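In this view, the complex is presented without one of its protein chains, the others remaining in place.
Think of it as A and B in the order they're written, each chain with its own count starting at 1.
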Amino acid sequence: MTCSNIQERFVEYLTGQLSEKESEEIRAHVAECSDCRRELESLTEIWTKLGVLKEERPGDRLRTRFYSMLETYKLAEEEKIRKEREGLFSRLKNLWPRKPVFQFALTLGMLVLGLVIGNVWTVIPQQETVNTALADEVQTMRQTLAASLIDQGSASERLQGINMSYTLVDPDDKLLDKLLSTLNSDPSVNVRLAAVEALYLFHDHPKVKKGLIDSLSRQSSPMVQAALIDLMVSIRERRAVDALKSLLEQEDLNPEIKDRAEKGIQRLSF
Amino acid sequence: MKKTIKKNIQFLGIALVILMAGGFLCAQEKAADKATVPFSNPDEPGLVKVGVQHGSITVTGYNGKEVMVEARVREKLVTDEEIERNEKAKGLKLVQIDSTGLRVMEDENVMRISVSSYKQTVDISVRVPYATSVSISARENGDVKVENVNGEIEVTNHEGNIDLTGISSAVVAHAYNGEIKAVFKSVSPDLPMSFTSWEGDIDITLPADTKANLKMKSRQGEVYTDFDLQIVRNPDEGFDFDSDKLKNLKRENLRSFYYRTPPNPPEVPVVIPEKSIGDLKVSIREARDFVRGEYFDIAFNRYIYARINGGGPVYVFSSNEGDILLRKAR
Partner (left out) sequence: MTAEQRTDRMESLSDSAIMEKVRDGQVEKLAILFERHHVKIFNFFLRLTGSHNLSEDLVQDVFIRILKYRSTYEGKGKFTVWMYRVARNVHVDHLRKNKGTYNLEDQFEEPESKEDSPMHALEQKKDKELIQKALSQLPVKKREALILSRFQDMKYKEIAELFGCREGTIKASIHRAVKQLGEIYLELQGGVPS
């Protein structure tokens, strides 16, 4: 192993891309050869020093801009397709098409939205909305993303999608359905638990209430059962009593869950 | 579009390579079934899914492109039915294939590994490229260990322990009886995590500069940490009131906790640790819990909500009986 051979592999050594055998070769050579050792040490020093450039997070404004841009692009594409479908004749008819004006307003709205709100993840208070149309578009975008993540993501990404639903003031039925179906059939206990906690926020919806009560008999994991029972009691949902009673009749019911279900029935029956 | 079709024809959803490693060894030394399988697209990170009913799973990251699996039968589980059958067949020799039933199927970078582990205990050992994500499920008679894997990790173990070391992305883990132990080299800046257990302790070590929003609770155990927690007032406070205005206020608080950098400066808590265990401080169950009276032990949302290092994605730690220990990496 010549010195230049060894030194050639220093950068790979630093990034840990050498096999154990090769790393050993380098260490052995460097122990003997002071020139190479000096070289490696000086490289290592700077390499390590670069570590002070820690990973940082961009501001939330970046997300706002991205989603606004994506939405605009999407609308523009849809407009393009729509336009292509219309014949030349109808294009001539529309001397003052509505859409381009809307798009201009959209661009203007983005600037204003950026100034006023600055953070797409805060809940947009109803009274303060500057451009309701835009706010709705962004809300729809968020819902679509949350739904995509829940459908197709890894376990962590599904959690991300569920977390996102916390920011929606008025999620549509589709998303609520998705949360309920996640609660009932996601393979991960952690994700199902997160779904219970997110649905807690929307328990006022009759569909959600019913879904939560029905879910009780479909759960096999004590962690999720416990969370559902606690939730029922916490919101004082008397209609859950029947579901709790059915639960008690299940075979192999975890004794602690049995105990909590009984206590729950007591509390709800006052 | 054309490329995808071609790939499908090439792989037909199955890439199966099994080598039986000598079936003539004596009963004590069980032979290992091995397989080495590449991903369809070795340049992209892949996902490995592995599951076992009885047995253990060990996954180790290594500097290579293929997935290397080794499975070994630890012991056969004899059921009552079988004891009866053995009686019936006394004097006759049992004809049996002594293998793990190892199957590996790969499709578009998703690799599924399975074995026959209903009537026998099988130990599986997998080596994966560093960037691989893994999804692991184990039930009884064994622990799950993952080392030096940089992709996302999803693990469930019903009876045994979960031990994760040298990991650097997001983890979603659940143990029923066993303990969860994880030591992170680094964390994903964006992805949420969740650690849940019924009986076992949850012992997690994170880099000291981790930015996260924490939700921690143990119903019967304690929460310990040496991180400086900025505790956020429980967003659930005041929920017992029926007033819509207060309900909305609580919802706003919950929402703002879920959305990372708080729009306003975070509330400064006044929480004094009650006692220390070595270096770890004890986080308090807020005093108002005792004031709540009859709703005390059924409080749905009785998490400790806190931020570390200013806040970031939400990490959930929830156990029924176990303790939660959140350590700073030294």
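In the analysis below, contacts are C-beta pairs under 8 Å (C-beta built on N, C-alpha and C of every residue); 3 or more make two chains touch, one makes a residue touch a chain.
Just so it is clear, the model here is predicted, and its values are computed rather than measured.
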Out of A:Ala28, A:Leu62 or A:Leu248, the sole contact with the unshown chain comes from A:Leu62
Contacts from chain A to the absent chain lie at residues 7-12, 15, 17, 42-43, 45-47, 49-50, 52-53, 55-59, 61-63, 65-67, 69-70, 73-74, 77, 141, 144-145, 148-149, 151-154, 157-158, 160, 181, 185-187
Residue positions on chain B contacting the omitted chain are 1, 3-4, 41, 43-45, 47, 49, 107-110, 189-190, 265-266, 309-310
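Following the convention adopted for this analysis, only the chains that are shown with their structure count from here on.
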Cα centroid separation, chain A vs chain B, in Å, comes to 18
Listed in rising order, chain B residues that touch chain A in their complex are 47, 63, 133, 135, 152, 154, 156, 169-174, 176, 188-196, 198, 209, 211, 219, 239, 251-252, 254-256, 258-261, 263, 294-295, 298-301, 312-314, 316, 318, 320
Within their complex, chain A touches chain B through residues 17, 19, 54-55, 57, 60, 119, 121-123, 154-157, 159-160, 163, 166-167, 188-191, 193-194, 197, 200-201, 222-223, 226-227, 230-231, 233-235, 256, 260, 263-264, 267
